[in-house]
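Down below is the structure, laid out as structure tokens.
Missing here is one protein chain; the remaining ones are kept as they sit in the complex.
Order of writing sets the labels: A and B. Residues in every chain begin at 1.
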Amino acid sequence: MDITFYIIFHINKKYIDTEGYDNVNLSIVCYNFSIKLGGEKLKKYILRRFALLIPVIIGVTFIVFTLMFITPGDPAKIILGESAPAASVKQLRDEMGLNKPFLVQYGTYLKNLVVHQDIGKSYVTKRPVLKEIADCFPATFKLASLSMIFAIAIGIPIGIISAVKQYSWFDTFSMIFALIGISMPVFWMGILLILLFAVQLHWLPASGFSSINHMILPAITLGAQSVAIITRMTRSSMLEVIRQDYIRTVRAKGQKESVVVLRHALGNALIPIITIVGLQFGGLLGGAVLTESIFSIPGVGRLMVDAIKMRDFPVVQGGVLFIAITFSIVNLLVDLLYAYVDPRIKSQYS
Amino acid sequence: MDLIKSVLNNNSKKKKSNQLLETWKRLKKSKLALVGFVILIILFLVAIFANVIAPYGYAEQNLKATFQFPSAKHIFGTDEFGRDIFSRVIFGSRISLEVGFIAVTIAVIIGGLLGAVAGYYGGKIDNFIMRSMDVLLAIPQILLAISIVAALGPGIINLMIAVGISSIPGYARIVRASVLSVKYQEFVEAARAVGSSNSRIIFKHILPNVMAPIIVQATLGVALAILTAAGLSFIGLGIQPPTPEWGSMLSSGRGYIRDYWYMTMFPGLAIVITIFALNVVGDGIRDALDPRLKN
Partner (left out) sequence: MIKKKMKSLVLICTLCLSVSIFSGCGNKSSEEVTSTGKDSLVVATAYDAKSLDPHAVNDVASSNVMTQIYETLVQLDDKGNLVPMLAESFKQVDDVSFEFKLKKGVKFQNGEEMKASDVKFSFIRASKSAPIAHIMGDIDINSFKTADDYTVSFKIKTPSTGFLPSLVHTGGSILSEKAVTSAGENYAMNPVGTGPFKFISWTKGDRVELESFKDFHGDKPKFTKMTLRVIPEPTNRVIELESGGVDLAYEVSSNDISRVTENSELQILRVVDNSTQFLGFNTKKKPFNDLKIRQAISYAIDTTSVVNTVWRGVGKVAVGPIGPNVKYSDASLKVHEYNVQKAKDLLKEAGFPNGFKTNIWTNEKKERVDMATIMQSQLKEIGIDAKISVLEWGAYLTGLAKGDQDMFIVGWTCQTPDPDMAVYAPFHSSKMGAGGNYSYFNSPKVDELIVKGRTMKDSDERKEVYTEIQKEIIAQAPWVFLSNGEQVVGASKSVTGFKPSPFGYHVLYNISYK
């Protein structure tokens, strides 16, 4: 969904050579590759990644805290309602510690987070923030997973075929199709799908999230964005690999074309695709706010937007933190998978 | 000394003009990219000459002519206030392009500077800047935009700022990677040997190399900015009436979609076509710049 989450970028051969790789022409530049990796063991690498998470988390809490602080609107007033007497509002503000200076509030929050692992209670429902998020996460997780499955199931095959049949009608059509997927606003597509499948055809329910039937339309809507990205990525990655010498060698050996494509080419091409899939998935877990709104899905995205509107600071904080950590973990897993799968990188660790 | 300097200057100049021509030639080869390019030019022209092209004002209400289907008088029909949708879509092109470009410009300038500084100076500065970028990246983009708009208040300018800020990390990374890749090349070392100051090196030698991936990312970024702005309008944040922003037109038309489909169809198509064109041109530039696809 979010293109800025990754960058497709040529790495100058000279730069690669200084790091000891060769022939890695198409790569994803993640910050980990900017750390000099020469000779470190895998375990140390993981620990280091986790250690690096901590400043990121602190940074995230700081930014969100600051944003919430400067946002006009008094949570006490919103919770108590318009008719509440001013004295009660002030009392509630004191109870919530809202009248203390910024640093004191932030410090208290951090202390609770680090020392007690407590991310507070929702201002609105008084339930623990963790419980609020835990209630919403399954829906978001299911939606993200289904969307990814849909995107992969469609994106990769189409990408492969387009690469193999480059410049054919199929290729052009599939590229245009993929592009439309990225170009269409998610909420418009959602509404159109509802109109077509729920209203006109009566095949699928229009909203809610309680059975598989309910999940199909939202998954398609959300997945459409990812399909486009994955298709294009698969195609370009395959194109890269197909041109390699070793593919020519395998063909010369007399292997069937399907074997050449599926086993040898795809295997090597999958590497950047996995990375993209991982990043996309992580991004989707961040809450597909718009999709959840249209289909009335009680997920994390909706929780966050409502919390922002209600100035429910603990939920916003906790939610963003949760999403950030999840995303970082997914990132880490993808990098590990990448490293695990590519022997050239793996050799760096052993 | 001067001889070396002049040689360096000439080299970079020739490189630039050759690069540009070559890129343009390769871009022309892709038909799809050309189509996209043409669409973008038309879009620009429409935005610039909106006053002339649009038959009505974008805020002209006619409460007796609401919800009219497309007709000769109103090519795209009228909305719930009797305003001509065609005119609103035309003027909307201005808003969308403005939002897209300004948001991206904010991101490119700030992100680019941060990335350049990080890549060039390395060490602790690099670490600090990139960790900060990670922090920004860890927050889902749309949530960040929503928070910023909630904090700053409604309005198009704040919308641009919100979208711009959330896009900064991407550009920081690109520029930094570019800088890193070029930092150790010989001509930079030569320039330093000759005594060029750091900033001179950055601006004269490094930046031209960085332009390419930035342009690619920027075209896609404009597309993303337009979509994010539309998304924010959909939630109800950002655009003040009667601004004819395509996303907010989609949003306000969605309640009527079953009876008056044209209220969402035309702004929706406008968004799709614009973003399609931007993506296709972005891809085209990227492919044109890729030395390995020369054959």
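Everything below uses one rule, namely that a contact is a pair of C-beta atoms (placed from the backbone, for glycine too) under 8 Å apart; a residue touches a chain by one contact, two chains touch by 3 or more.
Computed from a predicted structure; not experimentally measured.
Peer 1: Looking at the whole complex, which of A:His116, A:His202 or A:Lys253 touches the chain that is not displayed?
Peer 2: Residue touching the chain left out of view: A:His202.
Peer 1: Which of A:Ile63, A:Val89 or A:Ile161 sits in contact with the chain that's absent?
Peer 2: Touches the omitted chain: A:Val89.
Peer 1: Of the listed residues B:Gln68, B:Ser252 or B:Thr274, which contacts the missing chain in the full complex?
Peer 2: B:Ser252
Peer 1: Under the stated touch rule, tell me which residues of chain B contact the chain that is not displayed.
Peer 2: 59, 61, 63, 66, 80-81, 150, 153-154, 236-237, 239-242, 252, 254-259
Peer 1: Quickly run down the residues of chain A that touch the omitted chain.
Peer 2: Against the left-out chain, chain A lists 71-75, 77-86, 88-89, 92, 124-127, 132, 135-136, 138, 142, 145-146, 149, 191, 194, 198-199, 202, 205-212, 215, 263-264, 266-267, 270, 293-296, 298, 302-303, 306, 309-311, 337, 341, 343.
Note that in this section only the chains that are shown with their structure count from here on.
Peer 1: Note which residues of chain B are touching chain A in the complex, please.
Peer 2: Residues of chain B touching chain A: 32, 126, 130-132, 134-143, 146-148, 150-151, 153, 167, 169-170, 173-174, 176-178, 180-182, 184-185, 213, 217, 220-221, 223-224, 227, 230-231, 234-235, 247, 250-251, 254, 257-258, 264, 268, 271-276, 279-280, 283, 286, 290-292.
Peer 1: For chain A, which residues count as touching chain B in their complex?
Peer 2: 2-5, 7-12, 14-15, 18, 25, 29, 31, 34, 52, 55-56, 59-60, 62-64, 67-68, 70-73, 172, 175-176, 179-180, 182-188, 191, 195, 199, 232, 240, 283, 286-287, 289-290, 293, 301, 304-305, 308-309, 316, 320, 323-324, 327-328
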